[in-house]
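Of the protein chains in this complex, all but one are displayed in their positions.
Letters A, B and C name the chains as they come in the text, with residue numbers starting at 1 for each one.
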Amino acid sequence: MITLTDQPFEPGAVLTAFCAGRAETGAVASFTGLARAEQGQAAALELEAYPGFTDAAIQAFAETARARFRLQDYRIVHRIGRIGPGEAIVFVATAAGHRREAFEACDFLMDWLKSRAPFWKKEHGPGGARWIEPTDRDRTDASRWDQE
Amino acid sequence: MITLTDQPFEPGAVLTAFCAGRAETGAVASFTGLARAEQGQAAALELEAYPGFTDAAIQAFAETARARFRLQDYRIVHRIGRIGPGEAIVFVATAAGHRREAFEACDFLMDWLKSRAPFWKKEHGPGGARWIEPTDRDRTDASRWDQE
Amino acid sequence: MVRVLLFGRLADQAGWRERRLEAVSLGQLRALLADEDPDLAEALAGPGVQVAVDQAIVRGDPALTGPCEVAFLPPMSGG
Partner (left out) sequence: MVRVLLFGRLADQAGWRERRLEAVSLGQLRALLADEDPDLAEALAGPGVQVAVDQAIVRGDPALTGPCEVAFLPPMSGG
C-alpha cells in the first residue's frame, strides 16, 4: 500500500500495523528518512508531488520490487508539503520469508524513491529557498541495481 | 541500547522511541524478525541466553558496527524464552547521517545476531522439540563481512 | 479545454501552478504560453523538462483532443 500525505506521520505506528498478524513472514525490513536540520541550514523541506502521477509511478516501481525480491507485501508512506527538521519524510517497509530479500527490496525501493521518484524538492534555509536536484550519490546508488 | 526480554514486545513502539528527537539523523534502518508458523510445523520457538554473557557479546559486536559504519546510534531488542508464531524475535534499528550506512549496519548486525550471537534455539513442533544449528545461509551471510 | 499544470521551479517562475487554455496540440499550447511569457516558454522547452498528457509522458507535438491535462515536469529530485 502506498500513501502520500501532507500531515506528519509516525513510522513506528505504520510498522506496528504492517507487522500485525504475520505468522508466515519471518522478515520485515524498514527504512525511515528523517528531515535533517543541518545545524540550522535547513529550516524546512517542501516536497511537491503530482497527485495521481506520482502515486502511480511509485506503485508501478514497487510492484517490480515485489516480483524481483519475491516480497509478500510492502508499505510506503511519503510526506508531501512542508516538512520540519526531525520529521519523517518517507517510510518503507518490506515483508519477505527471509531477511536478505526484505533488506534488498527495501534498499532498492529507497534508492529509487530518493533519486528517481516524481517529486520536486525545495529546501528553505536561512539564505532563502532553493530547488534540489538528485545528488551524484543518489544516482550511483540507484544505478547499482541497473547493472544486475 | 540492548535489551533481552522474555516478554512480547512491539517493534513499532521501539522504532517510535528510537526516531524521536532526531533532527540531525537523516536515516534509520530497521529489521524485525518474526517467528514463522511454518504452516503449523513450528508451534513455538524457545530461545535461551546466558544472562550477562549474551548481552556483553551483543554490545561488543554492536560497538564494532557503530565504529565501522559511523552510526550515530543503535537499538537492539531480542526476545528470549518461548515465542509464539507471528511474535517478534528480534528488532534492530540503526541511525546514521545517510541511508547506505544505516542499511549496511543493520544488515551486518542481523547477519551476526542470526548466526553467531550466543543464543540456543529450540523449535517446538508437532513432532516434538529440536535444537537448531545455524543454517549454511546464515554462515554465508555472516561471512560476507569477513572478506572486506 | 486543456488544464495546464506546472511543477517545481517552473511554477515558481511562472507565478501560477494551474490554468485552463484552449489548444488543439502541444505545439499550439506552447505558442500560446510563449505569446504571454517567452521566458517561461523557453524554460518549458528546457533540458530535462518532460511533458505528460493525461498523466502519461509524451514526446514531440501530440494532438490534444477533447478535455485533457498537460503537465510540465522539471527534473525530478526524488523524495
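A few notes on this one:
In the analysis below, a residue touches a chain if its C-beta (ideal position, glycine included) is under 8 Å from a C-beta of that chain, and two chains touch if they have at least 3 such contacts.
Keep in mind that this is a model prediction, so the values were computed, not measured.
Every shown chain that the unseen chain touches in the whole complex is listed here: B.
Residues of subunit B in contact with the chain left out of this view: 33, 47-48, 50, 52-53, 56, 78, 89-90, 112-122, 131-134, 138.
Methods note: only the chains that are shown with their structure count from here on.
Subunit A and subunit C have Cα centroids lying 27 Å from one another.
Computed centre separation for the pair subunit A/subunit B is 23 angstrom, with centres defined by C-alpha atoms. Within subunit A, contacts with two or more other chains are made by residues 33, 114.
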